[in-house]
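What you see is the complex with one protein chain gone and the rest in place.
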Amino acid sequence: MPEQTPADFDVLLDRIAATARAEIGKGQVADYIPALARIPAGKFGIAVCAVDGAEWTTGDAREAFSIQSISKVLTLLLAMETIGPDAVWSRVGREPSGTPFNSLVQLEGERGIPRNPFINAGALVVTDCLTAQTVSPAYQLLTMARRWSGNPDLAFDESVARSEAEHGHRNAAIAHFLKSQGNLKSKVEDVLHVYYRQCALAMSCLDLARAFLPLANKGQTLDGRSLIPPLRVKRVNSLLLTCGLYDGVGNFAFRVGIPAKSGVGGGIVAVIPGRYSICVWSPELDELGNSLPGTAALEAFTDATQSSIF
Amino acid sequence: MPEQTPADFDVLLDRIAATARAEIGKGQVADYIPALARIPAGKFGIAVCAVDGAEWTTGDAREAFSIQSISKVLTLLLAMETIGPDAVWSRVGREPSGTPFNSLVQLEGERGIPRNPFINAGALVVTDCLTAQTVSPAYQLLTMARRWSGNPDLAFDESVARSEAEHGHRNAAIAHFLKSQGNLKSKVEDVLHVYYRQCALAMSCLDLARAFLPLANKGQTLDGRSLIPPLRVKRVNSLLLTCGLYDGVGNFAFRVGIPAKSGVGGGIVAVIPGRYSICVWSPELDELGNSLPGTAALEAFTDATQSSIF
Amino acid sequence: MPEQTPADFDVLLDRIAATARAEIGKGQVADYIPALARIPAGKFGIAVCAVDGAEWTTGDAREAFSIQSISKVLTLLLAMETIGPDAVWSRVGREPSGTPFNSLVQLEGERGIPRNPFINAGALVVTDCLTAQTVSPAYQLLTMARRWSGNPDLAFDESVARSEAEHGHRNAAIAHFLKSQGNLKSKVEDVLHVYYRQCALAMSCLDLARAFLPLANKGQTLDGRSLIPPLRVKRVNSLLLTCGLYDGVGNFAFRVGIPAKSGVGGGIVAVIPGRYSICVWSPELDELGNSLPGTAALEAFTDATQSSIF
Partner (left out) sequence: MPEQTPADFDVLLDRIAATARAEIGKGQVADYIPALARIPAGKFGIAVCAVDGAEWTTGDAREAFSIQSISKVLTLLLAMETIGPDAVWSRVGREPSGTPFNSLVQLEGERGIPRNPFINAGALVVTDCLTAQTVSPAYQLLTMARRWSGNPDLAFDESVARSEAEHGHRNAAIAHFLKSQGNLKSKVEDVLHVYYRQCALAMSCLDLARAFLPLANKGQTLDGRSLIPPLRVKRVNSLLLTCGLYDGVGNFAFRVGIPAKSGVGGGIVAVIPGRYSICVWSPELDELGNSLPGTAALEAFTDATQSSIF
């Protein structure tokens, strides 16, 4: 692969944006809460951070959006750091689910052990790992997100959090079921309260690309501090690849070929080990809950840069 | 069948009690809440009421116990009376579930319409039918149970209700799931509050046999007042037969052959149309949640009196 | 209930036929094999046999049709007689399935023990009980059907049997799965061969009502010979009620209230213990596989004669 210059990348991102914007109109903005439903469907942004410190953006890459399930990666990293990986993996699996992200069926069949930390049930258990350990896990997550993104102004969108809580009966069902199976230690209400705030964290593409850069850089910041042990980086990246896009992981790996995590707010953050972290945002989702223009953009990016990990 | 005299019946019930007591020690007292777990396993009582007004009892037939799911029949009758059958059946099915009484799997597959009013999900919807309509559905149920049983002293066992609420995460999961599917109108907490009190109603075998006599008597009381329309009596009896014993309805119909409803408190109330209502109580359950000695007693009864409806 | 005279019944059946025929056009003739798809949708017949020997018919009651799953009752009775009930019940359950009649899902979850003898999986196991025991189980069934119906001309419709075999991949899937679970002793091909012929037995409403009369008459023929032990009669009738109409048993019991067995050929045979056997035939099915006009006719019959068992 020939080296890319910044100028090349600016042209490339604009071309990709044009391709991806052609998908707008073919998906559906998440409408299960009003705060998400009113996001304009036409939003589109990309940010790319390279391990050498270069950065590129296009479109709405600096506008904050609701990161939703992308927070599950940060929460997992925080829990692994706080209570250790073994304590996490004794309560959550590491397999793709083969079912929708908010399904209760599989959970009942497997006695309350969620399949992985990136479906709602698994993320609730991970949140519980933190809730049982620290006074204010939401604040801890916020602090971590601010530090890793370098943006001290990050905040929870409290109206989104409230809206999630009001419409979150399916998550409440999952949490109560986990509690009935003995896989939730804190009070259901407390875990849900933290969980909804995590999902309501507002970040821009650039914030997220910066925060995820250590996963592309052997766990290190640009100035060489280690945030995540290298082995853990590989393992979390593998989980992103096998479990990061709900019940669409196989197709995403097939078409795009890199570790990534999506959220129903329309964001997808991706990692190209040793090279880039990327975040794309566009609110229209496919029927599995992944951004339709976002997927198209990432496919165009890995094609153009020959950066599929396969 | 030759007519039975009261004296014959006293002998018969004692013989049946001896047979059924032989099952004690083979089952398990419900232990999911402490208030039920401490009921002595050796309890056993039967009460039989005939449509001509005769009554027989043996053993602990006058001791109150937690009626648990038996309350689902009373709640259904109350809801059918209060909001009309069509309004109930638009929200609950009438098919046996083929799964455990507290399963979430089937509910997810069928988009929030519970299979029947006698599994927990269905009973929660029926309770919601009442909660949306009346100020105090639990008090209404209590009033109805007092009137139908002729026992003005009936009361909820508040310690059982509290205990259910504390350990009721699986029911809370079901209720939140129903809410997420749009099949619960009141607040989840309100429905659960009423539901747990209904389950905690304490009645004796004699109370229950008297309260259910109208289902054996074309809907009428002994003095000829109509409590339930005759067609509704038939239909509710059919539901008892196809859905009244959780995932053990087929075997119960095969062995015993009469409409009945069981509760995890160890009670089973049964109806022999045109002849008797019967209630048996003994706390040890089989793996499906039905009283083991109670089932044996009812089988011996229908054998001896040739009263299977088949 | 006032006694019915033959004249009353002729009027009644004509009235019922008119009511039921109004349903024609609302269902679907079974079309999975051409031999069934070409039956005219407008066919309709009823036959009623009383335990005192009276018989009534109307419409196409003397025209032979493909009895399909109704044969499962005859096969079950034959197997219980041939190898004894315990040997049958060690390999098949007695619970309603809560799933479509040809489902494989539940079978996999329950390790190859079919839920009951009236879903396809259960009937295949029952057929295997016979296949392992007798040289020609299909011929045995035919002999039994001829004797019980009093019609020596009964025959298999070989074109239907061949057509079933050609289009029977779902049944073959079930049979191979049962074999893989160790719950099929004979060769898959042999069991399927017998099974398809059983389903292809052609009988009229009158033939079937006569053949099923012993189930309404304590197991006896009109001239007092015992064909089925009385206890077995009750038990088989209970199975018809809880498992005889696929995943529509609850609604059928609710509306009609008597033991019955349906077939996708459009026949439903029903039993009113102590009084009548009835068979109705009309090919249009509801989405569960039960004759739509047939169900309406039986509901009208039990309403008019007050003969629900509840």
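The chains carry the letters A, B and C, assigned in the order they are written, with residues numbered from 1 in each.
One rule holds in what follows: a contact is a pair of C-beta atoms (placed from the backbone, for glycine too) under 8 Å apart; a residue touches a chain by one contact, two chains touch by 3 or more.
Every value quoted in this text rests on a predicted model; they were computed, and no experiment measured them.
Within the full complex, the chain left out of the display contacts the shown chains A, C. Of the listed residues A:C243, A:I268, A:L285 or A:L298, the one in contact with the hidden chain in the full complex is A:C243. Which of A:P96, A:G168, A:G267 or A:P293 touches the hidden chain is settled by the complete complex: it is A:P96.
Counting over the whole complex, chain A has residues 93-99, 106, 115-116, 233-235, 237-239, 241-243, 247-251, 253-254, 257, 259, 273, 308-310 touching the chain that is not drawn.
Listed here are the chain C residues that touch the chain not shown: 103-105, 108-109, 169-170, 172-177, 179-180, 188.
FYI, only the chains that are shown with their structure count from here on.
Using the mean of the Cα atoms as each chain's centre, the chain most removed from chain B is A. A rotation of 180 degrees, rounded to a multiple of 5, brings the CA atoms of chain A into register with those of chain C. Of all residue numbers seen at the chain A-chain B contact, over half occur in both copies; the interface is built from largely matching residues. Note: centroid distance chain B to chain C, computed from Cα atoms, is 32 Å. Chain geometry summary: the mean Cα position of chain A and that of chain C are 56 Å apart.
Shared contact sites, meaning residues of chain B that touch two or more other chains, are absent.
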